[in-house]
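Here the complex is missing a single protein chain, while all its other protein chains stay put.
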Amino acid sequence: MKARVHVYLKPGVLDPQGQAVSNSLNHLGFNEVAGVRQGKLIEIDLNTADAEEAQQRVAEMCDKLLANPVIENYDIELSA
Amino acid sequence: MKARVHVYLKPGVLDPQGQAVSNSLNHLGFNEVAGVRQGKLIEIDLNTADAEEAQQRVAEMCDKLLANPVIENYDIELSA
Amino acid sequence: MSEAVNPRYAEGITEEIALDHVTADEYEIILKELGRAPNLVELGIFSVMWSEHCSYKSSRLHLSKFPTKGEKVIYGPGENAGVIDIGDGQAAIFKMESHNHPSYIEPYQGAATGVGGILRDVFTMGARPVALMNALRFGDPKHPKTRQLVAGVTAGIGGYGNCVGVPTVGGETNFDKGYNGNILVNAMAVGLADTDKIFTAAAREPDFPVLYVGAKTGRDGIHGATMASAEFGEGSEENRPTVQVGDPFTEKKLIEACLELMSEDAISSIQDMGAAGLTSSSVEMASSGGLGIELDLDHVPQREENMTAYEMMLSESQERMLIIIKPGREHVAERIFRKWDLDVATIGKTAPHGRLVLRHKGEVVCDLPLDPIGENAPKYDRPWFPAEARGSIDPADLHQPEHLGEVLASLMGSPDMASKRWIWRQYDRHVMADTAASSEDPADAAIVRVHGTNKALAITTDCTPRYCFADPFEGGKQAVAEAWRNLTAVGADPIAITDCLNFGNPERPEIMGQFVGCVEGMAEACKALDFPVVSGNVSLYNETDGVAIPPTPAVGAVGLIPDMSQRMGYGGLKDGQVLLLVGETRGELGASLYLREIEGQEKGASPRVDLAVEKRNGDFVRSAIRAGKVSAVHDLSDGGLACAAADMAMAAGVGVKLAYTGALPVFAWMFGEDQGRYLIAADATDAEALRADAKAADVPMDVVGLAGGRFISINGGHAVDLIRLKQAHEGFMPALMDGEPEARVAE
Partner (left out) sequence: MKTAVIVFPGSNCDRDAAMALEAVTGQKPAMVWHEETELPEGLDFIMVPGGFSYGDYLRSGAVAARSPIVNDLKKKAEAGVPMLGVCNGFQILTEAGLLDGTLMRNASLHFVCEKAPLLVETANTRFTKGYADRKEILIPVAHHDGNYFADEATLDRIEGEGQVVFRYANNPNGSARDIAGVTNAAGNVLGMMPHPERAVDADHGGTDGLALFESVLGKLS
């Protein structure tokens, strides 16, 4: 299976990267851009067939390593 | 509208970050992890109502700034 | 404001809410001072202004014991940073500060924002920051959290300092189980300014506009996490990050913009927003100028929606400053801050009335007299008792090691002694093109050239918590003396110090006793060495489950090298030279590294510092350096003579044959930590003249070794190969840090 993990900053946490990207897009003429938040995309190849187990294990990976619970949240998408 | 852009490394491009995450996960006992690729998640708030236009403009943003064509590909998801 | 007849609590405030902000006694004082109950915004303001961090309520009484004046002191404690005269119309401006708790919670951001904060203290005064230092204490290397914390703190310090482009030139790192639950992250910044362009915070005139510049205000790090969410803005609870995120890019722009504005005739006074951001900066500016201040919070640049007055006043968002501008010059500030893509807004004015008046959405939400908040904040004389004196250690009672070379190797590879390359390799030490010596170089202090001149600043941080724990008074003296010695060893004239006093809970008399002992010891050393304290910071309550950290009064010191060509290091040892030991050796092993690492014991009295001897020996060494008679100098500290000799030998790639024929057991002579000592290297032909000079100065000095070969040996035996020493020395940190999972996914 494959897992696609999105790790993103909690609301309210300053995102200097997103802000810089947003400003830059405005400067380049993309005036419709009202705001940008930047996060991480982590794609994991898993030797697991069981989706339920995979979901639970990947959540554990997030809690232990992939996300920083003080400032980040995450979500997980699985595919075959 | 909101756009969710995934920027990920092209196949064949070395990914030291993904490699390190993969090793770390193995060390932590997640032996089912066969490989990890790390990319970026960029969430954009758009003052646009037209999905077609949004799709095209965000693609332009990717080509002009958000992705580096030498090493990266991207995909775009739109939502209201 | 409600005019009810002195109710105990204002509308919406309960006893619980009040006591969440201040103690019961403090609440009574507020009622008395105001003649009415404070509202929530006011209560929040009292709570942060009367916090230990802002009011120094437990420490102020004792801090007044420090000598703070001197011929070279331009501004001592009380300003954002200390300012000393370095001649030719220039000043060095420096301060050290702790970011302990945030770094334990979130090591990367905690350490990063610590660096950002200390930089602001320095450039607020008109200085261009030119150097950063860091003093770090972590728990037991084997403790499961230690690795993560080391990795995160190092990355955070580097991430911020490297990006703003100020070199991180040195520091110190200790490991001790006493820091398992409370690491210490102390950062120091040093800047340079012209003496006629130094800026201070005190407001000067009423009716001057107050400008807010820098980053927008968010709900970062707002105090009172235990409070019910009703007190915060609608739905804001989950949008209230407990840790602040730093943005070094904004800080870099802020430095450039502030320095640019400072070069124009526009600023009346200026203050960074540190802890308790808008509150402490506005209160301090107004009250130190004997004025008042009025702010309209609607004009504060805001990152989040629906922020309340309480949130804005207590936010600890980073990279913000408050400027009182000369009337009519606002446009100059606007032009400059716009150019740098930073927020700038006029948010109020100074006033003659001695009050803090805040308006939000057309209403007065706070109207407080400033004196009780600032000047008259509570000050406690907390009960304390001195630490119990420990007996001295007789080396004859200790077990005699078999192979002294092997003992030396294990000391050189022990956690405190081992090379910290793994850490400092992640710091840009060279940016700004003036670093003459940094962590990588064999020198007892970092050396940073004064830009465009032939002079240099020497900078060091020092503290030996083992000693402070064994004997707070002697330990406090020793921290100052070692800093003075390190500056001397590179050929500098020591000028002044800053400090960061890290202790446990001051409400416990034994902890307060450690604090008082250390402060009094430091003060005595500062007086004897003419080495005043010009700035500093106190961090208390570093304890978890009743276990306090070892007392850690970190000292950051600055000296001046008048002529760069006369700077000294310990790498200049040459084949055939002699090693001379300056100072007396009694083989003091109490609280030593040897005792801890080799015998596994932490006992005994700490070594005594004789300040008159310290001064005499140091002055002699400095004059020998300036006379050009020595090629290498190293102070003796952890691990004593043998470890210092090993440092010199490894740096030069040449061995040393040590020889000792005195009455002490050889291991006590080699590893004793007697104070006030230096090793110097000189040509054999110059040794006689040096000895004559030493004799004339009444300084004990003996030849203790000869350089040559590729081993360190003692009395012809116990040889240990330099390669083996180097492996031991370089091996510890990589073994600790490499090959295992990193803390978190790296940014």
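Order of writing sets the labels: A, B and C. Residues in every chain begin at 1.
Rule of thumb we're sticking to: contacts are C-beta pairs under 8 Å (C-beta built on N, C-alpha and C of every residue); 3 or more make two chains touch, one makes a residue touch a chain.
Just so it is clear, the model here is predicted, and its values are computed rather than measured.
S.K.: Among the chains in view, which touch the chain not shown?
M.R.: A, B, C
S.K.: Have a look at C:T195, C:S410 or C:Q426 and name the one touching the chain we're not showing.
M.R.: Going through C:T195, C:S410 or C:Q426 one by one, C:Q426 is the residue touching the chain not shown.
S.K.: For the chain left out of this view, which of C:R449, C:R596, C:K615 or C:H634 touches it?
M.R.: The single option touching the absent chain is C:R449.
S.K.: Which of C:P38, C:G116, C:G178 or C:P248 touches the chain that is not shown?
M.R.: C:P248
S.K.: Spell out, residue by residue, where the missing chain touches chain C.
M.R.: Contacting residues on chain C, toward the hidden partner: 155, 158-159, 162-165, 247-250, 252-253, 340-341, 424-436, 440, 449, 564, 742, 746.
S.K.: Which residue numbers on chain B touch the omitted chain?
M.R.: Against the left-out chain, chain B lists 12-14, 16-17, 20, 40, 64-66, 68, 70-71.
S.K.: Going by the touch rule given at the top, which residues of chain A touch the chain that is not shown?
M.R.: Output for chain A: 16-17, 20-21, 24, 27-28, 38.
Note that in this section only the chains that are shown with their structure count from here on.
S.K.: Centroid from C-alpha atoms only, then distance chain A to chain B, rounded to Å. What do you get?
M.R.: So the centre of chain A lies 9 Å away from the centre of chain B.
S.K.: Please work out the Cα centroid separation of chain A and chain C, and write it as a whole number of Å.
M.R.: Averaging C-alpha atoms per chain gives centres 36 Å apart.
S.K.: Which integer distance in Å separates the CA centroid of chain B from that of chain C?
M.R.: The mean C-alpha positions of chain B and chain C differ by 41 Å.
S.K.: Spell out, as numbers or ranges, the residues of chain C touching 2 or more other chains.
M.R.: Within chain C, the residues that touch at least two other chains are 741, 745.
S.K.: For chain B, give me the residues that contact two or more of the other chains.
M.R.: 21, 24-25, 28, 38
S.K.: State the interface residues of chain A toward chain B in the complex, per the touch definition above.
M.R.: The contact residues of chain A facing chain B are 6-8, 18, 21-22, 24-25, 28, 30-48, 54, 57, 60-61, 64-66.
S.K.: For the complex, give me every residue of chain A touching chain C.
M.R.: By the definition above, chain A touches chain C via 7, 10-16, 20, 23, 40, 42, 65-68, 70-71.
S.K.: Chain A touches which residues of chain C in the complex?
M.R.: Touch list, chain C to chain A: 105-106, 109, 215, 218-220, 236, 238-245, 247, 249-250, 303-304, 317-318, 341, 741, 744-745.
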